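Structure provided below as structure tokens; questions to follow.
The complex is shown incomplete by one protein chain, all other protein chains being positioned as in the whole.
Should a chain be cited, it is by its letter among A, B and C, assigned in written order, with residues numbered from 1 in that chain.
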Amino acid sequence: MSATGYTPDEIMTVTAARHLRDRAVCFVGIGLPSAACNLARMTHAPRLVLIYESGTVGARPAVLPLSIGDGELAETATSIVPLPEIFAHYLQRGRVDVGFLGAAQIDRYGNLNSTVIGDYAHPKVRLPGAGGASEIATYAREVLVIMKQTPRSFVAQLDFLTSAGYLTGCGARAASGSPGAGPRAVITDFGVLRPHSETEELELAALYPGIGVDAARAATGWPLKVAAHIETLPAPEPDALAVLRDLEARTREAHARPIRINLRN
Amino acid sequence: MSATGYTPDEIMTVTAARHLRDRAVCFVGIGLPSAACNLARMTHAPRLVLIYESGTVGARPAVLPLSIGDGELAETATSIVPLPEIFAHYLQRGRVDVGFLGAAQIDRYGNLNSTVIGDYAHPKVRLPGAGGASEIATYAREVLVIMKQTPRSFVAQLDFLTSAGYLTGCGARAASGSPGAGPRAVITDFGVLRPHSETEELELAALYPGIGVDAARAATGWPLKVAAHIETLPAPEPDALAVLRDLEARTREAHARPIRINLRN
Amino acid sequence: MALLPLNEAIATCVNDGDAVALEGFTHLIPFAAGHEIIRLGRRNLHLIRMTPDLIYDQLIGMGCATRLTFSWGGNPGVGSLHRLRDAVERQWPQPLALTEFSHAELALAYQAGASGMSCGLMPHYADTDLARVPGASLRTVRCPFTGRLLTAVPAVNPDVTILHAQQIDAEGNVLIRGIVGAAREAALAARRVLVTVEERVERLAADLNAVVLPSWLISAASIVPGGAYPSYAQGYYPRDNRFYLAWDEIARDRRTFTAWMERHVLGMPDHAALLRALGVAA
Partner (left out) sequence: MALLPLNEAIATCVNDGDAVALEGFTHLIPFAAGHEIIRLGRRNLHLIRMTPDLIYDQLIGMGCATRLTFSWGGNPGVGSLHRLRDAVERQWPQPLALTEFSHAELALAYQAGASGMSCGLMPHYADTDLARVPGASLRTVRCPFTGRLLTAVPAVNPDVTILHAQQIDAEGNVLIRGIVGAAREAALAARRVLVTVEERVERLAADLNAVVLPSWLISAASIVPGGAYPSYAQGYYPRDNRFYLAWDEIARDRRTFTAWMERHVLGMPDHAALLRALGVAA
């Protein structure tokens, strides 16, 4: 951080936030996606609509939630709906513009694994599982993936396919009838990968300042292709960084507050 | 009325109310069923649970609603749920003990027509249609039918089968898998018809004071069978009549109140 | 969401030939919007509504509709809808094709439409005659787990759903309070959503679990106080049960019906004028 003036998490968050246009409807996951969406909402996209799978539609949290259903989300939402309706009436009905996903593994076609490392019946690592990811991957008009790039997570072969990206590429996803367009960008700690317009294989499309193509290739478990023109992304704007750090400081403070429960009765 | 001290509607309502045990969950229709349920709730069955298909669960109206969704029902309900849930989560799930039905026609097996008189495509009389009746007839643990008895309404052959009673009798309903027991009583302005334990054909089981078997037979469009022992039903208790008349007077007064709408804006 | 005068909102959202659902179960029936459809002379509409109520009796009698999808077509607690009957029994003023469901079926059809599904399922027992009429749209499938027969109901997705509600806030979010019927499902199933409201407020008087439609689901909104009359708006004014009783007489006869509509709907510039003419506006 000292060298660049920002952390990898910070530039990933700011880069993800830049992908969000005002008034888009986002299905938000916890962690970096939630930070990116709220940063966008607090800067260039004040009318961004945040839907968390807990059923909070239009949440405007002042501090970041630790869980997908913190009280802060309920208190600031336009509407709270039962969880079956969030999936049926919003996601499945095609009301979500942007879905965010992370995973333990991604392959060159943007398919994701968040279920197991190793064999399903005898896993080496049991991961949390699908949650909302499978349907976000299918139905969101477009998907943004946010993941740190390592050879262990960017793999030639997934151990398990939890959420569909472009499947085997070359139009396989469209042929499956999937309503959403799939992962339009994979935002990593090196830069951004995007699908090739025909093969749909992810290729390196943009890098953060001071990061080279070879470093990104070395962090990828398959022979990473590089786009015809690689963009160099800007460093985080000081204003955006200030808003993000302020948000995270407020969040740390809020989460550190001791709980007191009144045992009436 | 002068001869007996009560009207046919009144003795029908009081008789229907007597069929309701405390704490039963009733799916209530408008008109006599609603009057009967509320009379029961205001007399011997204070914990009767009234569900109206508008989605009001546990309504306790002080005046009778004209429509199935008057504001009085919403204001006094334990819970208001969306209409799809009233049918799926309550009726279809088997949570309703007693359903009430009326109709334009009934046949000897308690099947009901509320759709058309004449041919469906070219009806002589277009009736309102099924509404909630088909599913009430199928799912309520038992059904009470309330109808005035005339040869035109108690018919040998329905013009249209809207709601299943015992179908063709002799266990046909049970064979269809229908979860509810079917119409256990048909309360008319002559008395009460009940299904025979084997054939399931409706037979005259009880008469109001002063009414004879022949009169009931003459009001029926098929050769009405008579139970081995015909019960003579009691006249309405003065207390019940007083509560009912009071309820109806309050209702008339409430419905006559002029509406005033404030055109702010 | 565009905030427009009602005539502009209807002109924008409702086209000749559209499938139109004016929902609200007894409560919050959008009468003002229905009258505006009549004033604008829309034709060839496919009307969809669980309970056609008086507003569809009026639209049908005025010749706006050639098709009706419904589940209970009466005047609640009173009797017949005479204009609906006249259209079905004697094709006046024109024939009306029917697609008929039970309440549970049509509620499921809206729910399927709101969920992006082509159909919804319910258990299947003995067929009633409703499954056998011309135009019946139910089918059956076998449950792949139990092998039992299930009824499949096709999704209903209106071109436009019109609702009346209590409040709209500065951002265009809409609050529905009280009996909600299948209004939400009908709105979420539709391609366009038009809402009339009693009033505009800075911030909705809404509990955490209130029924609120977010502004971005709404195509257009109009502020129409009394817009549900003679139906009602919980917290604003009660149902005019006397009008429902009076309608039975007005609508029984073609001539008195037409005269009433010409004087009270076609002859009035807007809903406020109608409410004043009926003596209910304070």
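We adopt the following convention: a contact is a pair of C-beta atoms (placed from the backbone, for glycine too) under 8 Å apart; a residue touches a chain by one contact, two chains touch by 3 or more.
All of these numbers come straight from a predicted model, not from anything done at the bench.
A.B. asks: Looking at A:Glu10, A:Asp107, A:Glu135 or A:Glu200, which residue reaches the missing chain?
C.D. replies: A:Glu135
A.B. asks: For the chain that got dropped from the picture, name the residues of chain C it touches.
C.D. replies: The list for chain C reads 115-123, 139-146, 148, 150, 152, 154, 176-178, 180, 207-211, 234.
A.B. asks: In the full complex, which bits of chain A touch the chain not displayed? Write them out.
C.D. replies: Contacting residues on chain A, toward the hidden partner: 30-31, 53-56, 65-71, 73-75, 80, 82-84, 87-88, 91-92, 115, 120-121, 123-135, 138, 160-164, 167, 172-173, 176-179, 255-265.
A.B. asks: Just checking the interface: what residues of chain B touch the absent partner chain?
C.D. replies: Touching the missing chain: residues 23, 25, 49, 57-58, 74-75, 78-80, 88-89, 92-95.
By definition in this document, only the chains that are shown with their structure count from here on.
A.B. asks: Using the touch definition up top, find the fewest steps from chain A to chain C.
C.D. replies: Between chain A and chain C, the shortest chain-hopping route counts 1.
A.B. asks: In chain C, what residues contact two or more other chains?
C.D. replies: In chain C, no residue touches at least two other chains, as defined above.
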